[in-house]
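Then we have chain A:
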Amino acid sequence: MSHSNVRKGILRYGPWARANHWLVAICFVLLSLSGLALFYPAFFGLTALFGGPEPTRIVHPYIGVFMSLFFVIQAVRFFRANLFRRHDIQWARQIGDVLSNRDERLPPVGQNNAGQKLVYWIFLATVPVLLVTGVVLWRPWVASEMPIWALRWAALIHAVTAFVAILTLIIHVYSAIWVKGSIRAMTQGRVSPAWARHHHPLWYEEVMRGEKRGDESALPHSEPDSAATQRNRP
Partner candidate 1 sequence: MRGDQINLQNIIARSATNEPSPQIRSGGVEQVTKLIDVSVCIGCKACQVACMEWNDLRDEVGECDGTYNAPQDLTPSSFEVMRFSEYENEEGDLEWLIRKDNCMHCAEPGCLKACPSPGAIVQYANGIVDFNSEHCIGCGYCVAGCPFDIPRISKKDNKAYKCTLCSDRVYHGLEPACVKSCPTGSIQFGTKEQMLDYGAHRVGKLKERGFDNAGIYDPAGVGGTHVVYVLQHADKPEIYSGLPKDPHISPTVELWKGVTKPLMSAVLGVSVLAGFFHYMTKGPKEEPEDDPDPDQAAAEREQDRHDEERRP
Partner candidate 2 sequence: MTNSWVDIRNANIVLSMGGNSAEAHPVGFRWVMQAKERSDAILISIDPRYNRTTAVADYHAWIRTGTDIAFLGGLISYLIESDRYNREYVEAYTDAAHLVREGFEFHDGLFTGYDEARHQYDKATWNFDLDEQGFARRDETLQHPRCVFQLMRRHYSRYSVEMVERICGMPQAKVLQLWDLLAQSAAPDKTMTILYALGWTQHSVGAQMIRTGAMVQLLLGNMGMPGGGVNALRGHSNIQGLTDIGLLSNLLTGYMTLPAAGAQDYRGYIQEKVRQPLLPNQVSYWKYYERFFVSTMKAFYGDAATVENDWCYHWLPKLSEPLYDVLYAVNDMTKGTMTGAICQGFNILAAFPNKAKVLDGLSKLRYLVIMDPLANETGEFWKNHGEFNDVDPSQIQTTVFRLPTSCFAEDDGSITNSSRWLQWHHRAVPPPGEAKTDNAILAGLFQRLQKLYQEEGGAFPEPILNLTWEYSDPAHPAAAELAQEYNGRALADIEDQGRIIRRKGELLNDFGDLRADGSTSCGCWIYSGAWTEQGNMMDRRDNSDPYDIGVTLGWAWAWPLNRRILYNRASARPDGTPWDPNRALIWWSGERWVGADVPDYPIAAAPEEDIKPFILSESGTGHFFASEWLGEGPFPEHYEPLESPIPNNPLHPQNPLAYHNPVARVFAEDRDTFGTFEEFPYAATTYRLTEHFHYWTTHVLLNAIVQPEKFVEIGEVLAGELGIAAGEKVRVRSKRGHIDAVAVVTKRLRPLQVDGRTVHQVGIPIHWGFTGVAKKAHLTNTLTPFVGDGNTQTPEFKSFLVNVEKL
């Protein structure tokens, strides 16, 4: 597509936000693969990716801990942008239009639409659960000290939670593929103004009014008005 008169487009995710996202994403994918490998026989072959069955068992919990650390940063980073607003409810009501690409009928939304926010909250809910139950099951370090009932419950909860998380991930990924321009946002950080106006009108206007930078919400601790003050210089 041609953006002849737009050299870069609007910055949506800064480099740190992107790096953080992809770290978490890669870990999550690896965890899903290794997790599924140990979860369901048909997926067992996936252990080959990790150098065999036993390495898979060994590496999975370490990746889990690693991911959890970066997930915390990301969660904080994206927190404000994912607080639900009134218009989100309306948007969610019209999910049918969303799926049918009847975007023109949709109410304007901010930087994230309800779907994206939902993804955020689901991960925020599942990751800690996975971490805790995973630690309980961790051999040889922890599990040997755990009562058997704990192991049983942990195993079950870990599996179900992982299922929810992976399902969410699939939707998340599909959406990225489905909504053209999204992947670029997370790979190069920028979106075309049109894309922004089309998918996130409220955010677009905020940015245009210069009330905030596009990637602001992706910067932790950024003051709401910092952008404004900065712009008031001669």
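Selection criteria: all candidates are chains of the complex that A comes from, given by their letters.
Note that in this section contacts are C-beta pairs under 8 Å (C-beta built on N, C-alpha and C of every residue); 3 or more make two chains touch, one makes a residue touch a chain; residues count from 1.
The shown structure was predicted, so the numbers you read here are calculated from the model rather than taken from an experiment.
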| item | value |
| --- | --- |
| Interface partner of chain A in the complex, by touch - 1 or 2 | 1 |
| Candidate 1-touching residues of chain A, taken from the complex the two chains share | 1-8, 10-11, 36-44, 53-54, 56-57, 99-101, 103, 137, 139-140, 143-144, 148-149, 151-153, 155-156, 159-160, 163, 166-167, 170-171, 174, 177-181, 192-195, 197-199, 207-208, 210, 213, 230-231 |
